[in-house]
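Heads up, one of the protein chains got dropped from this complex, but the rest are sitting where they should.
By written order: A, B and C. Residues from 1 in each chain.
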Amino acid sequence: MSQESSRIKKAGRHISQNEGLIFEKSAPGKRGFELPPLDVPPVDATKALGAAYVRDAIEGFPEVSEIEVIRHFTRLSTWNYAIDLGMYPLGSCTMKYNPRVNEFVARLDGLASEHPSQPANVAQGCLRILSDLQKCLLEITGMDAITLQPSAGAQGELTGLLLIRALLESQGNPRKKVLIPDSAHGTNPASVVIAGYEVQNIKSNAHGQIDTDHLREFVDNDTAALMVTNPSTIGVFEERIAEIAEILHSRGAFLYMDGANMNALAGITRPGDFGVDVMHLNLHKTFSTPHGGGGPGAGPVMVKTIFEPYLPVPVLIEKDGRFALDQNRPRSIGRVRAYCGNFGVLLRALAYTLAYGPGIRQATEDAVLNANYIRKGLEGHFDLPYKLPSMHEAVFSDARQKKHGVNTMDIAKRLIDYGFHPYTTAFPLIVPGALMIEPTESESKEECDLFIDAMRAIAEEAEKNPQLVKTAPHSTRVGRLDEVAAARKPVLRWKPSTSGEAAD
Amino acid sequence: MSQESSRIKKAGRHISQNEGLIFEKSAPGKRGFELPPLDVPPVDATKALGAAYVRDAIEGFPEVSEIEVIRHFTRLSTWNYAIDLGMYPLGSCTMKYNPRVNEFVARLDGLASEHPSQPANVAQGCLRILSDLQKCLLEITGMDAITLQPSAGAQGELTGLLLIRALLESQGNPRKKVLIPDSAHGTNPASVVIAGYEVQNIKSNAHGQIDTDHLREFVDNDTAALMVTNPSTIGVFEERIAEIAEILHSRGAFLYMDGANMNALAGITRPGDFGVDVMHLNLHKTFSTPHGGGGPGAGPVMVKTIFEPYLPVPVLIEKDGRFALDQNRPRSIGRVRAYCGNFGVLLRALAYTLAYGPGIRQATEDAVLNANYIRKGLEGHFDLPYKLPSMHEAVFSDARQKKHGVNTMDIAKRLIDYGFHPYTTAFPLIVPGALMIEPTESESKEECDLFIDAMRAIAEEAEKNPQLVKTAPHSTRVGRLDEVAAARKPVLRWKPSTSGEAAD
Amino acid sequence: MRYLPKSDSERKEMLRAIGANSIEDLFSTIPERFRLKHPLHLPGPLSEAEIIQYFQARAEENARGYTSFLGAGVYQHLRSVVPDAIIQRGEFLTSYTPYQAEISQGTLAAIFEFQTLMCQLTGQEVANASMYDGSTALTEAVLMAERLTDRRHVFIARTVHPEYRQVLQTYAKHLGLELSEVGFTASGQLDVAALDPRALAGAAALVVQSPNFLGVLENLPALAEIAHGSGALLVTGIAEAVSLGTVRPPAEADIVAMEGQSLGVAPSYGGPYVGVIATREKNVRQMPGRLAGQTTDAQGRRGFVLTLATREQHIRREKATSNICTNEALFALAATIHLCLLGKQGLREVAEQNLAKARFAQAELEKIPGVKRAFSGPTFNEFTLEFPRSVKLINAELLREKIIGPLPLGQSYPDQTKRGLVCVTETMPRTEIERLAAAIRRILEKPV
Partner (left out) sequence: MRYLPKSDSERKEMLRAIGANSIEDLFSTIPERFRLKHPLHLPGPLSEAEIIQYFQARAEENARGYTSFLGAGVYQHLRSVVPDAIIQRGEFLTSYTPYQAEISQGTLAAIFEFQTLMCQLTGQEVANASMYDGSTALTEAVLMAERLTDRRHVFIARTVHPEYRQVLQTYAKHLGLELSEVGFTASGQLDVAALDPRALAGAAALVVQSPNFLGVLENLPALAEIAHGSGALLVTGIAEAVSLGTVRPPAEADIVAMEGQSLGVAPSYGGPYVGVIATREKNVRQMPGRLAGQTTDAQGRRGFVLTLATREQHIRREKATSNICTNEALFALAATIHLCLLGKQGLREVAEQNLAKARFAQAELEKIPGVKRAFSGPTFNEFTLEFPRSVKLINAELLREKIIGPLPLGQSYPDQTKRGLVCVTETMPRTEIERLAAAIRRILEKPV
């Protein structure tokens, strides 16, 4: 009813005013910040720097008060979905609970306040945190050596590939290509290219697994490595992983494991034990650090001993209880980023690990339990292209719903009306119209049941009332947005001109 | 559309699941908290205390995990309106911006951690905070002495009345009655009774002001005091306040001022200068401490010198830069609560005062500016029963809308659909069907304009489509609730039996 | 100023719209002679950074880095970071009393949960949405007993928190209440023998606290019998709510007045805390304070509202059950979240750790020559010790070792200057307990 009244200036979500961009609230002279008085003589910038080096006031820069800033961003926040609001079943993204205590310790004075260039003897606390995390991650993965420097999974991939390349080069031939299954995440091939290799895609077999015979043909003396995601992106463990490693090793190539799905393995099995040479972890997935709307992350790389000499500088070393950063590593691949990596993320990952200890196995078990429970609940309602047992995620396809003209994206959008964030759509590529569902261990049985109910209800709607699903979501602040227009004539920044009317 | 589908288990607000009570999520064995291991020998409670002193497990007590607790209360929070979301124009409540830095300093280790019984020589920091706040409040009110002990405005009133009583008793006669204008807040008469006085209500004159001639008749040797709210609850300054004080003083009675509306006066004029003998402040109103859904507050009482000997114990004293709490005050009225009052609230009030300094006058000016701007904007659309110039709030009546069967509560509820919290309804009592609107200084012109638009739109709706207004709100999680049933058969706690189905 | 969302040009524009020439016009109703001519003499304005500096400097002047064995009504307990993270959400922190139920269901549902938890803890049937603190809760409980019994004479144990008794005296004075204090025995429990049955006959209430101020648990079933025997109500104060994790709840009491600080609220030098009154259903209409109740909307959806408001000042004015209006809602919420985290198991474990640590400390301290337990009654996490010297003197020396020692009972019981109340909670490391024992031993070995 009230929705009809065109004069209601509020967003779909009740109880808050609609909100434009901060620039549209700006008025000359308003301010949200004040400085302590200057305790030294002021300096005239133009005199100090010379007119050529000084700027004028920044045209269009916001001028707002503190309360307006608080309201603006509080209102914006209410237009987001979040783990704290409910299940976030994004396959491959491992959206699990982000413990609040991790936020607390990351902000402690003496940790958040520390400068990365300060002398090691006044940074022992930070270095010990890094050292303790290294030990934990090596124990969990069963690998021998580690670097915490990479900023995210993709950079971890690149770092790992550069390590392989460095070792091969030391053997006289860097080789040419890296094999990647067609089920792989997009960052894998992209990283391969930056490492100076060619990508060779290899097909998965009928079960979505790597075809070892097929693999044998491909692996030759030009092959540097195979990048495998295990469990694969369809949530299935590569049963022949040891054989795969063997095939590679027999040709002098290496097995790289994308550890993004480690949430299915931690405490159960260790990549280092089943033949992996180099791997990365996504601490912002398996180790619970908050995604924060897209980052930050951390992508540590673990290796077997032979790769150790090539690790990025600096390398953390321990001498009789004191820690130091070793910059002098002649065979190192060099740096992949400034300083020691995303310390604040690494610290949270350690806090997470300490909370579980060996009990991390229970988290893994619950994650796999939830995925299989949901798989069971949706079997018969959605098409299951690959029948092998699922681990941490279940991947369905929209084959049944397609018959009614409803695709995975439609189902995903309709899920929003049921109070859930969509699952991952249209990935992996080996599943046309994929529904990639990863509940993680953080979901209660109650939440899983609600999700199953919702998905079944949508399956029914897809038959009885496809239009309802195809036009979803119906309960959001804005409907489906015109992405084509966005890309054709990109508006990538606010300008007094471009600012349209706020949604209402 | 989606709203129709009965299978959608979500609250009116999109994107989050509906939420039952925490007890309904409980399952045996789940837990949200773990203790460090015990570092001393365990003790068997039954052996230690004796069976007669030991309890069994608490039947029905919740058992849930940390993530469930976070989600439960995060979801509940989304069903609240708040200052951080928009204007909260509750008259008399002074819902202004609650500065975030105040929350930060209130939690500092060394402040939040301090025990009220710790020796004064290891509590100098806390005592200095109290001392600095005392000085600020005395300067702002123009009074001579102060106690910070009262927990809220109502307790401040009681404390103030007890001080008056104590002084009168010392003069040989406590007297019998306290005069209260019919415009007064309900706590005033309630406090009078606890102080052992009778309430005598006095009528306001045609302008909503105290009728001084009328007052002259009432004040006699049985009159202990007059409790006046200035500006009054219709937002008007008592122009004859000095004469009123004189009338009382001439009969040996005292002028008590309810300072709940001090937001209209701070920096402009001082009660101590216009004849007030005793007054309280609501720090959770004028001094920006958060209301937190109903409290906590703080109600300091300021007095003229003659009342000082009677202040509650302990009294803060300063000797050459060191502070102490004086318990030995033979003529004190005693304690009104344990310890030194709501220290955490007092601390925030000091942080607020320090942020403004003498500039607090600007806040007062903006508060009065906003109120008058809104009054101007709504004149002609709503009936204005009292025409005297408004200060911090404007009070209208629903007289015009009543003709269409729409009353102040209907208008208030409809305001919710427009994204605002309602104003204060049906108070003060001297305005039948009152709309009591207090924007405070925290609202931008933009927000005031949105509010005026909304109110005008509702005024129009009240004529053209009264039903729409009478059945509002239409955009909330639940509609108007059956308060009669709630009071007739009170359900005041969850029981496995009483827990109904959650709203959907 | 950073808190004010207006530019000067906007101010002028608004004045024009109002039709005022200057801001002064808006204050014309204030008699000229009362308008301030000069700016107020206040410190500031301070930037945010300076405000933080100011309070950090104050924090340095307190007992940071000291180990404290103080309890006596305010207790150090473990608090998860979760409740504080949640109560800082603007939706809870910056909302008002939930009079407008449709947009306050978050607060109302939480209050309803709080009321339920308080009933479960205390073994009572109804609990309110909070009182200011334990001291005023106890006082209001006594006034409630007076209304329920229509009697004026109240017997109160000397072992009730001294400051709670002072508050009761302040309120009672002008309401014609007569207060009689009742002493304690060698067990530290109420001296039943000292209760004159004839006097008790006309009494409104017998008021006790358990654990009491000496740390001793009262025998509530027995006291209830005595009180009820002469038509008086048993009012039980509880200052250490964590005890209810393992100690028998005051189910026999007619009214329970509790301080909720131990349930997840910081000591914060005395407040804000959260008081609670719990009682039997039949007494609810004489109860002070807000109550949230369950009901439904037109479509039958469950919702919550503030109810039975006819008890309250904003409706009944001078006939209200109390003058309380603003209460301690935010900390009732904090306590609710804290208890949901602890849960059935956690609460019991915390209580049992308190018991174990206190017993360990007591044993360690009793090993010191000349130091012995003062009372024989059962204790939870506090106990009274008798020392060979004035506790004040011992504490003065302990302070030099950054230890805040036992609370000297002499402050409130002039005849007990050599007795001190020791509190040991789950937060106290064994090593600190041992450090205290060693320090006291050393101090006592030194000749005076």
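Criterion: contacts are C-beta pairs under 8 Å (C-beta built on N, C-alpha and C of every residue); 3 or more make two chains touch, one makes a residue touch a chain.
The structure presented is a predicted model; accordingly, all values stated were derived computationally and were not measured.
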item: Of A:I146, A:L311, A:V336 or A:L384, the one touching the omitted chain in the full complex; value: A:V336
item: Candidates A:G380, A:P432 or A:G479 - the one touching the absent chain; value: A:G479
item: Residues from subunit C at the interface with the omitted partner, ascending; value: 2, 48-49, 52, 78, 80-81, 85, 88-89, 341
item: Interface residues of subunit B (partner: the chain not displayed); value: 14-15, 27-36, 63-68, 70, 74, 100-101, 103-104
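Note that only the chains that are shown with their structure count from here on.
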item: Relative to subunit C, chain with the most remote C-alpha centre; value: A
item: Subunit A and subunit B, separation of their C-alpha mean positions in angstrom; value: 45
item: Whole-Å gap between the CA centroids of subunit B and subunit C; value: 20
item: Subunit A: positions in contact with at least two other chains; value: 14-15, 65-68, 70, 74, 100
item: Multi-chain contact sites of subunit C, meaning residues that touch two or more partners; value: 1-6, 10, 45-46, 48, 50, 80, 82, 85, 90, 103
